[in-house]
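A quick write-up on the structure given underneath.
A single protein chain has been omitted; all remaining protein chains appear in their positions.
Letters A and B mark the chains as written, and numbering starts fresh at 1 in each.
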C-alpha cells in the first residue's frame, strides 16, 4: 500500500480535483462540526475550562494579610492588570526578564544544536548501510526514557564527584549558579531531543527521489553542493515543523532544570519554573499571569516563526508533495547551472 | 541503491569505500551519543546500593538488589505498571478515536474557520500543565472522580489529543484521496470509502501516532500524582517518585534507575519491533 502513496507518477487529474473541491463544500460544514465536536468537548473540559479559570485568576490576588488572630484574611481581591504590571515593570520584573532571557536562551541554543545534530544524525542514518537498524533503534532510546528519570540520571552524572567530572578530569561544580549550569541543561536536553529532530529529518530525506542526487553527481556537484542546493531545500518543510515543535516544547521547559540544577537557581530559571514557584507560594494570581504570559509568548513565537519562515505547519505534507514536483524543477535548474 | 550503480567509475568506488568508513564512524558516534547515558543508567541499576556512587564502567560485583527493591511487595510496582498500562492504553485509544474524527475533518473537508480550529488545537497544547491541575482537582473532587482511572485519562487527553490530531492530520493529508473519490463515484458512501480505503492506508500513520501518544501518556507524572491518593491506583512514574532508601534523606538513585530501566525497556522493545513502522509513520507513509 505504501507504493500507492509514494507513486508520484500518477498526477491527480485536475478535473476530478476541482469537482471534489466543489463536492466537499456542500454539507462539509455540518460533517466537520460533527467530527470535530468530540475533540472540542474534551479540549474545552480539560484545557479550555482551566485556561479560563487561569485567566480569571490572573486578574485577582489572593489575600496575604493576616487578621488579629493571625489567620490569613480570606477572599480574592480583584486587581485588574496589576499582576501583569508587576511582571513587566513592578516587583517581579527583574526575575521575570531574567527568566524570559533564560527561556529564550535555552530555546535558541538547544534548538540550533538539536537542528545541527539532528541533520547530521539523519544524514548518517540515511546513508548508513550497515548498522542501520541499530542506529535507528538507539536513536529512539533517549526519547523513550521518562523525562523525570532522565533528569535524575543527568543530575547524577553532573554531581561534583560524578562521572562527567571523572571523564573530563576536572571538578566542575555543574549545579552551582553560572554558565556551567546552563551548559548542563543544554547537554541533557539536546541528548533527549536531538534524536527526535533527526528522525523527522530522516523522514524528509527519504522522500527525496534518489535520481536527483544521481543527476547532480553525474554533473559533478560536490557533496557539500548537493547538500546545500538539493537536500536542505527539500527537507526544509519537515525540518521547519520539527524545529517549531521543539521550540514550543523547550519554551515550556520545566522538569529538566528543576530536577537537574534545582529550584531557585537564577541561571537556569525558566518561565514555567517561575509560574510553578509562585503557585507553590500560593500566589495563584501571579502564577496564572505568568502562565498566560508564557502562553502568549509561545503563541507569538509560533506565529512569527510560521509567518517568517513560511513553515506551513499543517500543510507540511502538501508541501512535501509539492516538493517532489519541485525537485524535478530543481534538478533541471541545477543541470543548467552546472553546464553553463 | 547508489552503491550498486553499475555506471559508477572506479574512482567513485574508492571514494565510496572511504565514505563507508566515514559512515561507520558516524554510526558509531550516534550510537554512543544516544546510548552512553542509557548505558550508565543500566550499569547504575546493577550496582549494589553501597557502590552506588562508583564511577567504574562496570558494576563490581553485579547485584540485582535494586531490582528487588523495585518489586518489593509494599511498593506495589507491578500494580503500578498495570495502572500505567491501563491509563496510557485508554488514553491512546480514546485519543485515536476522537482524534481520527477531527483529523479527517481537518485534512479532508473544506469549511470556514479551519485554520482557526487548527490553531486552537495546537495552542491548547501550549498551556503549562501545572496551571491546569488545581481547577481540575477541584472539579474532579466535586464530581467524585478522585482515585479513578478517568481522572487520570481525561486530563491526559489535554496533551495527547493535540499531538495526535496534528500528527493524524498530516498523515491523512498525504493519503491519495483521489481513491476515496473514485470509490464514492463507484457508489460507496463517504463512510464506507473512509472505512474501506482510507483506514487501511492510514494504518501506519495511525500506528505511529498511537505509539507517540502512548509514550507521552506513559511518561505523565503530575496529573497522576494529583488525582490519585490510593496506592492501588498509582501509576509507575508516581511509584518511582515514592521510592526511598532505607533511611531519611537517602535518595535511592539505584532503585530509581532500576525502575527507570524497567519502564523504559518495554518501550524500547516496542520501538525496536515497530521501528520501521514508526519511521515510516513519521514520514507519513511516504517511505519507499
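Brief remarks on what is shown
Please note the rule applied: a residue touches a chain if its C-beta (ideal position, glycine included) is under 8 Å from a C-beta of that chain, and two chains touch if they have at least 3 such contacts.
Rule of thumb we're sticking to: contacts and distances are computed from a predicted model.
The chain not displayed here is annotated in its UniProt record as "ABC transporter substrate-binding protein", chosen from "ATP synthase gamma chain", "Gas vesicle protein A", "Response regulator" or "ABC transporter substrate-binding protein". When the whole complex is considered, the residue among A:89, A:171 or A:222 that touches the unshown chain is A:171. Annotation: of B:203, B:225 or B:262, B:225 touches the absent chain (contact as defined above).
If you put the hidden chain back, the residue from B:121, B:134 or B:168 that touches it is B:134.
Contact between chain B and the unshown chain involves residues 53, 74, 133-134, 137-138, 141, 146, 225-226, 229-231, 238, 241-251. Interface with the hidden chain, as seen from chain A, comprises residues 64-66, 69-72, 74, 159-161, 171, 173, 175-177, 262-265, 280-282.
The working rule: only the chains that are shown with their structure count from here on.
Those residues of chain A whose C-beta lies close enough to touch chain B in the complex are 1-2, 4-6, 12-13, 16-17, 20-21, 24-25, 28-29, 31-36, 38-39, 42-43, 45-51, 53-54, 120-121, 123-125, 127-131, 133-150, 152-154, 156-157, 161-163, 166, 191, 195, 199-200, 202-204, 206-207, 210, 213-214, 217, 248, 252, 254, 272, 275-276, 279, 284, 287-288, 291, 294-295, 298-299, 302, 313-318, 320-321.
Touching chain A in their complex are the following residues of chain B: 1-3, 5, 19-20, 23-24, 26-27, 29-31, 33-35, 37-38, 40-41, 44, 53, 55, 97-99, 101-102, 104-106, 108-112, 114-115, 117-118, 120-128, 130-136, 139, 154-155, 157-158, 161-162, 165-166, 169-171, 173-179, 181, 190, 200-201, 204, 215, 218-219, 221, 237, 240-241, 253, 256-257, 259-260, 263-264, 267-268, 271-272, 275, 278-280, 282-288.
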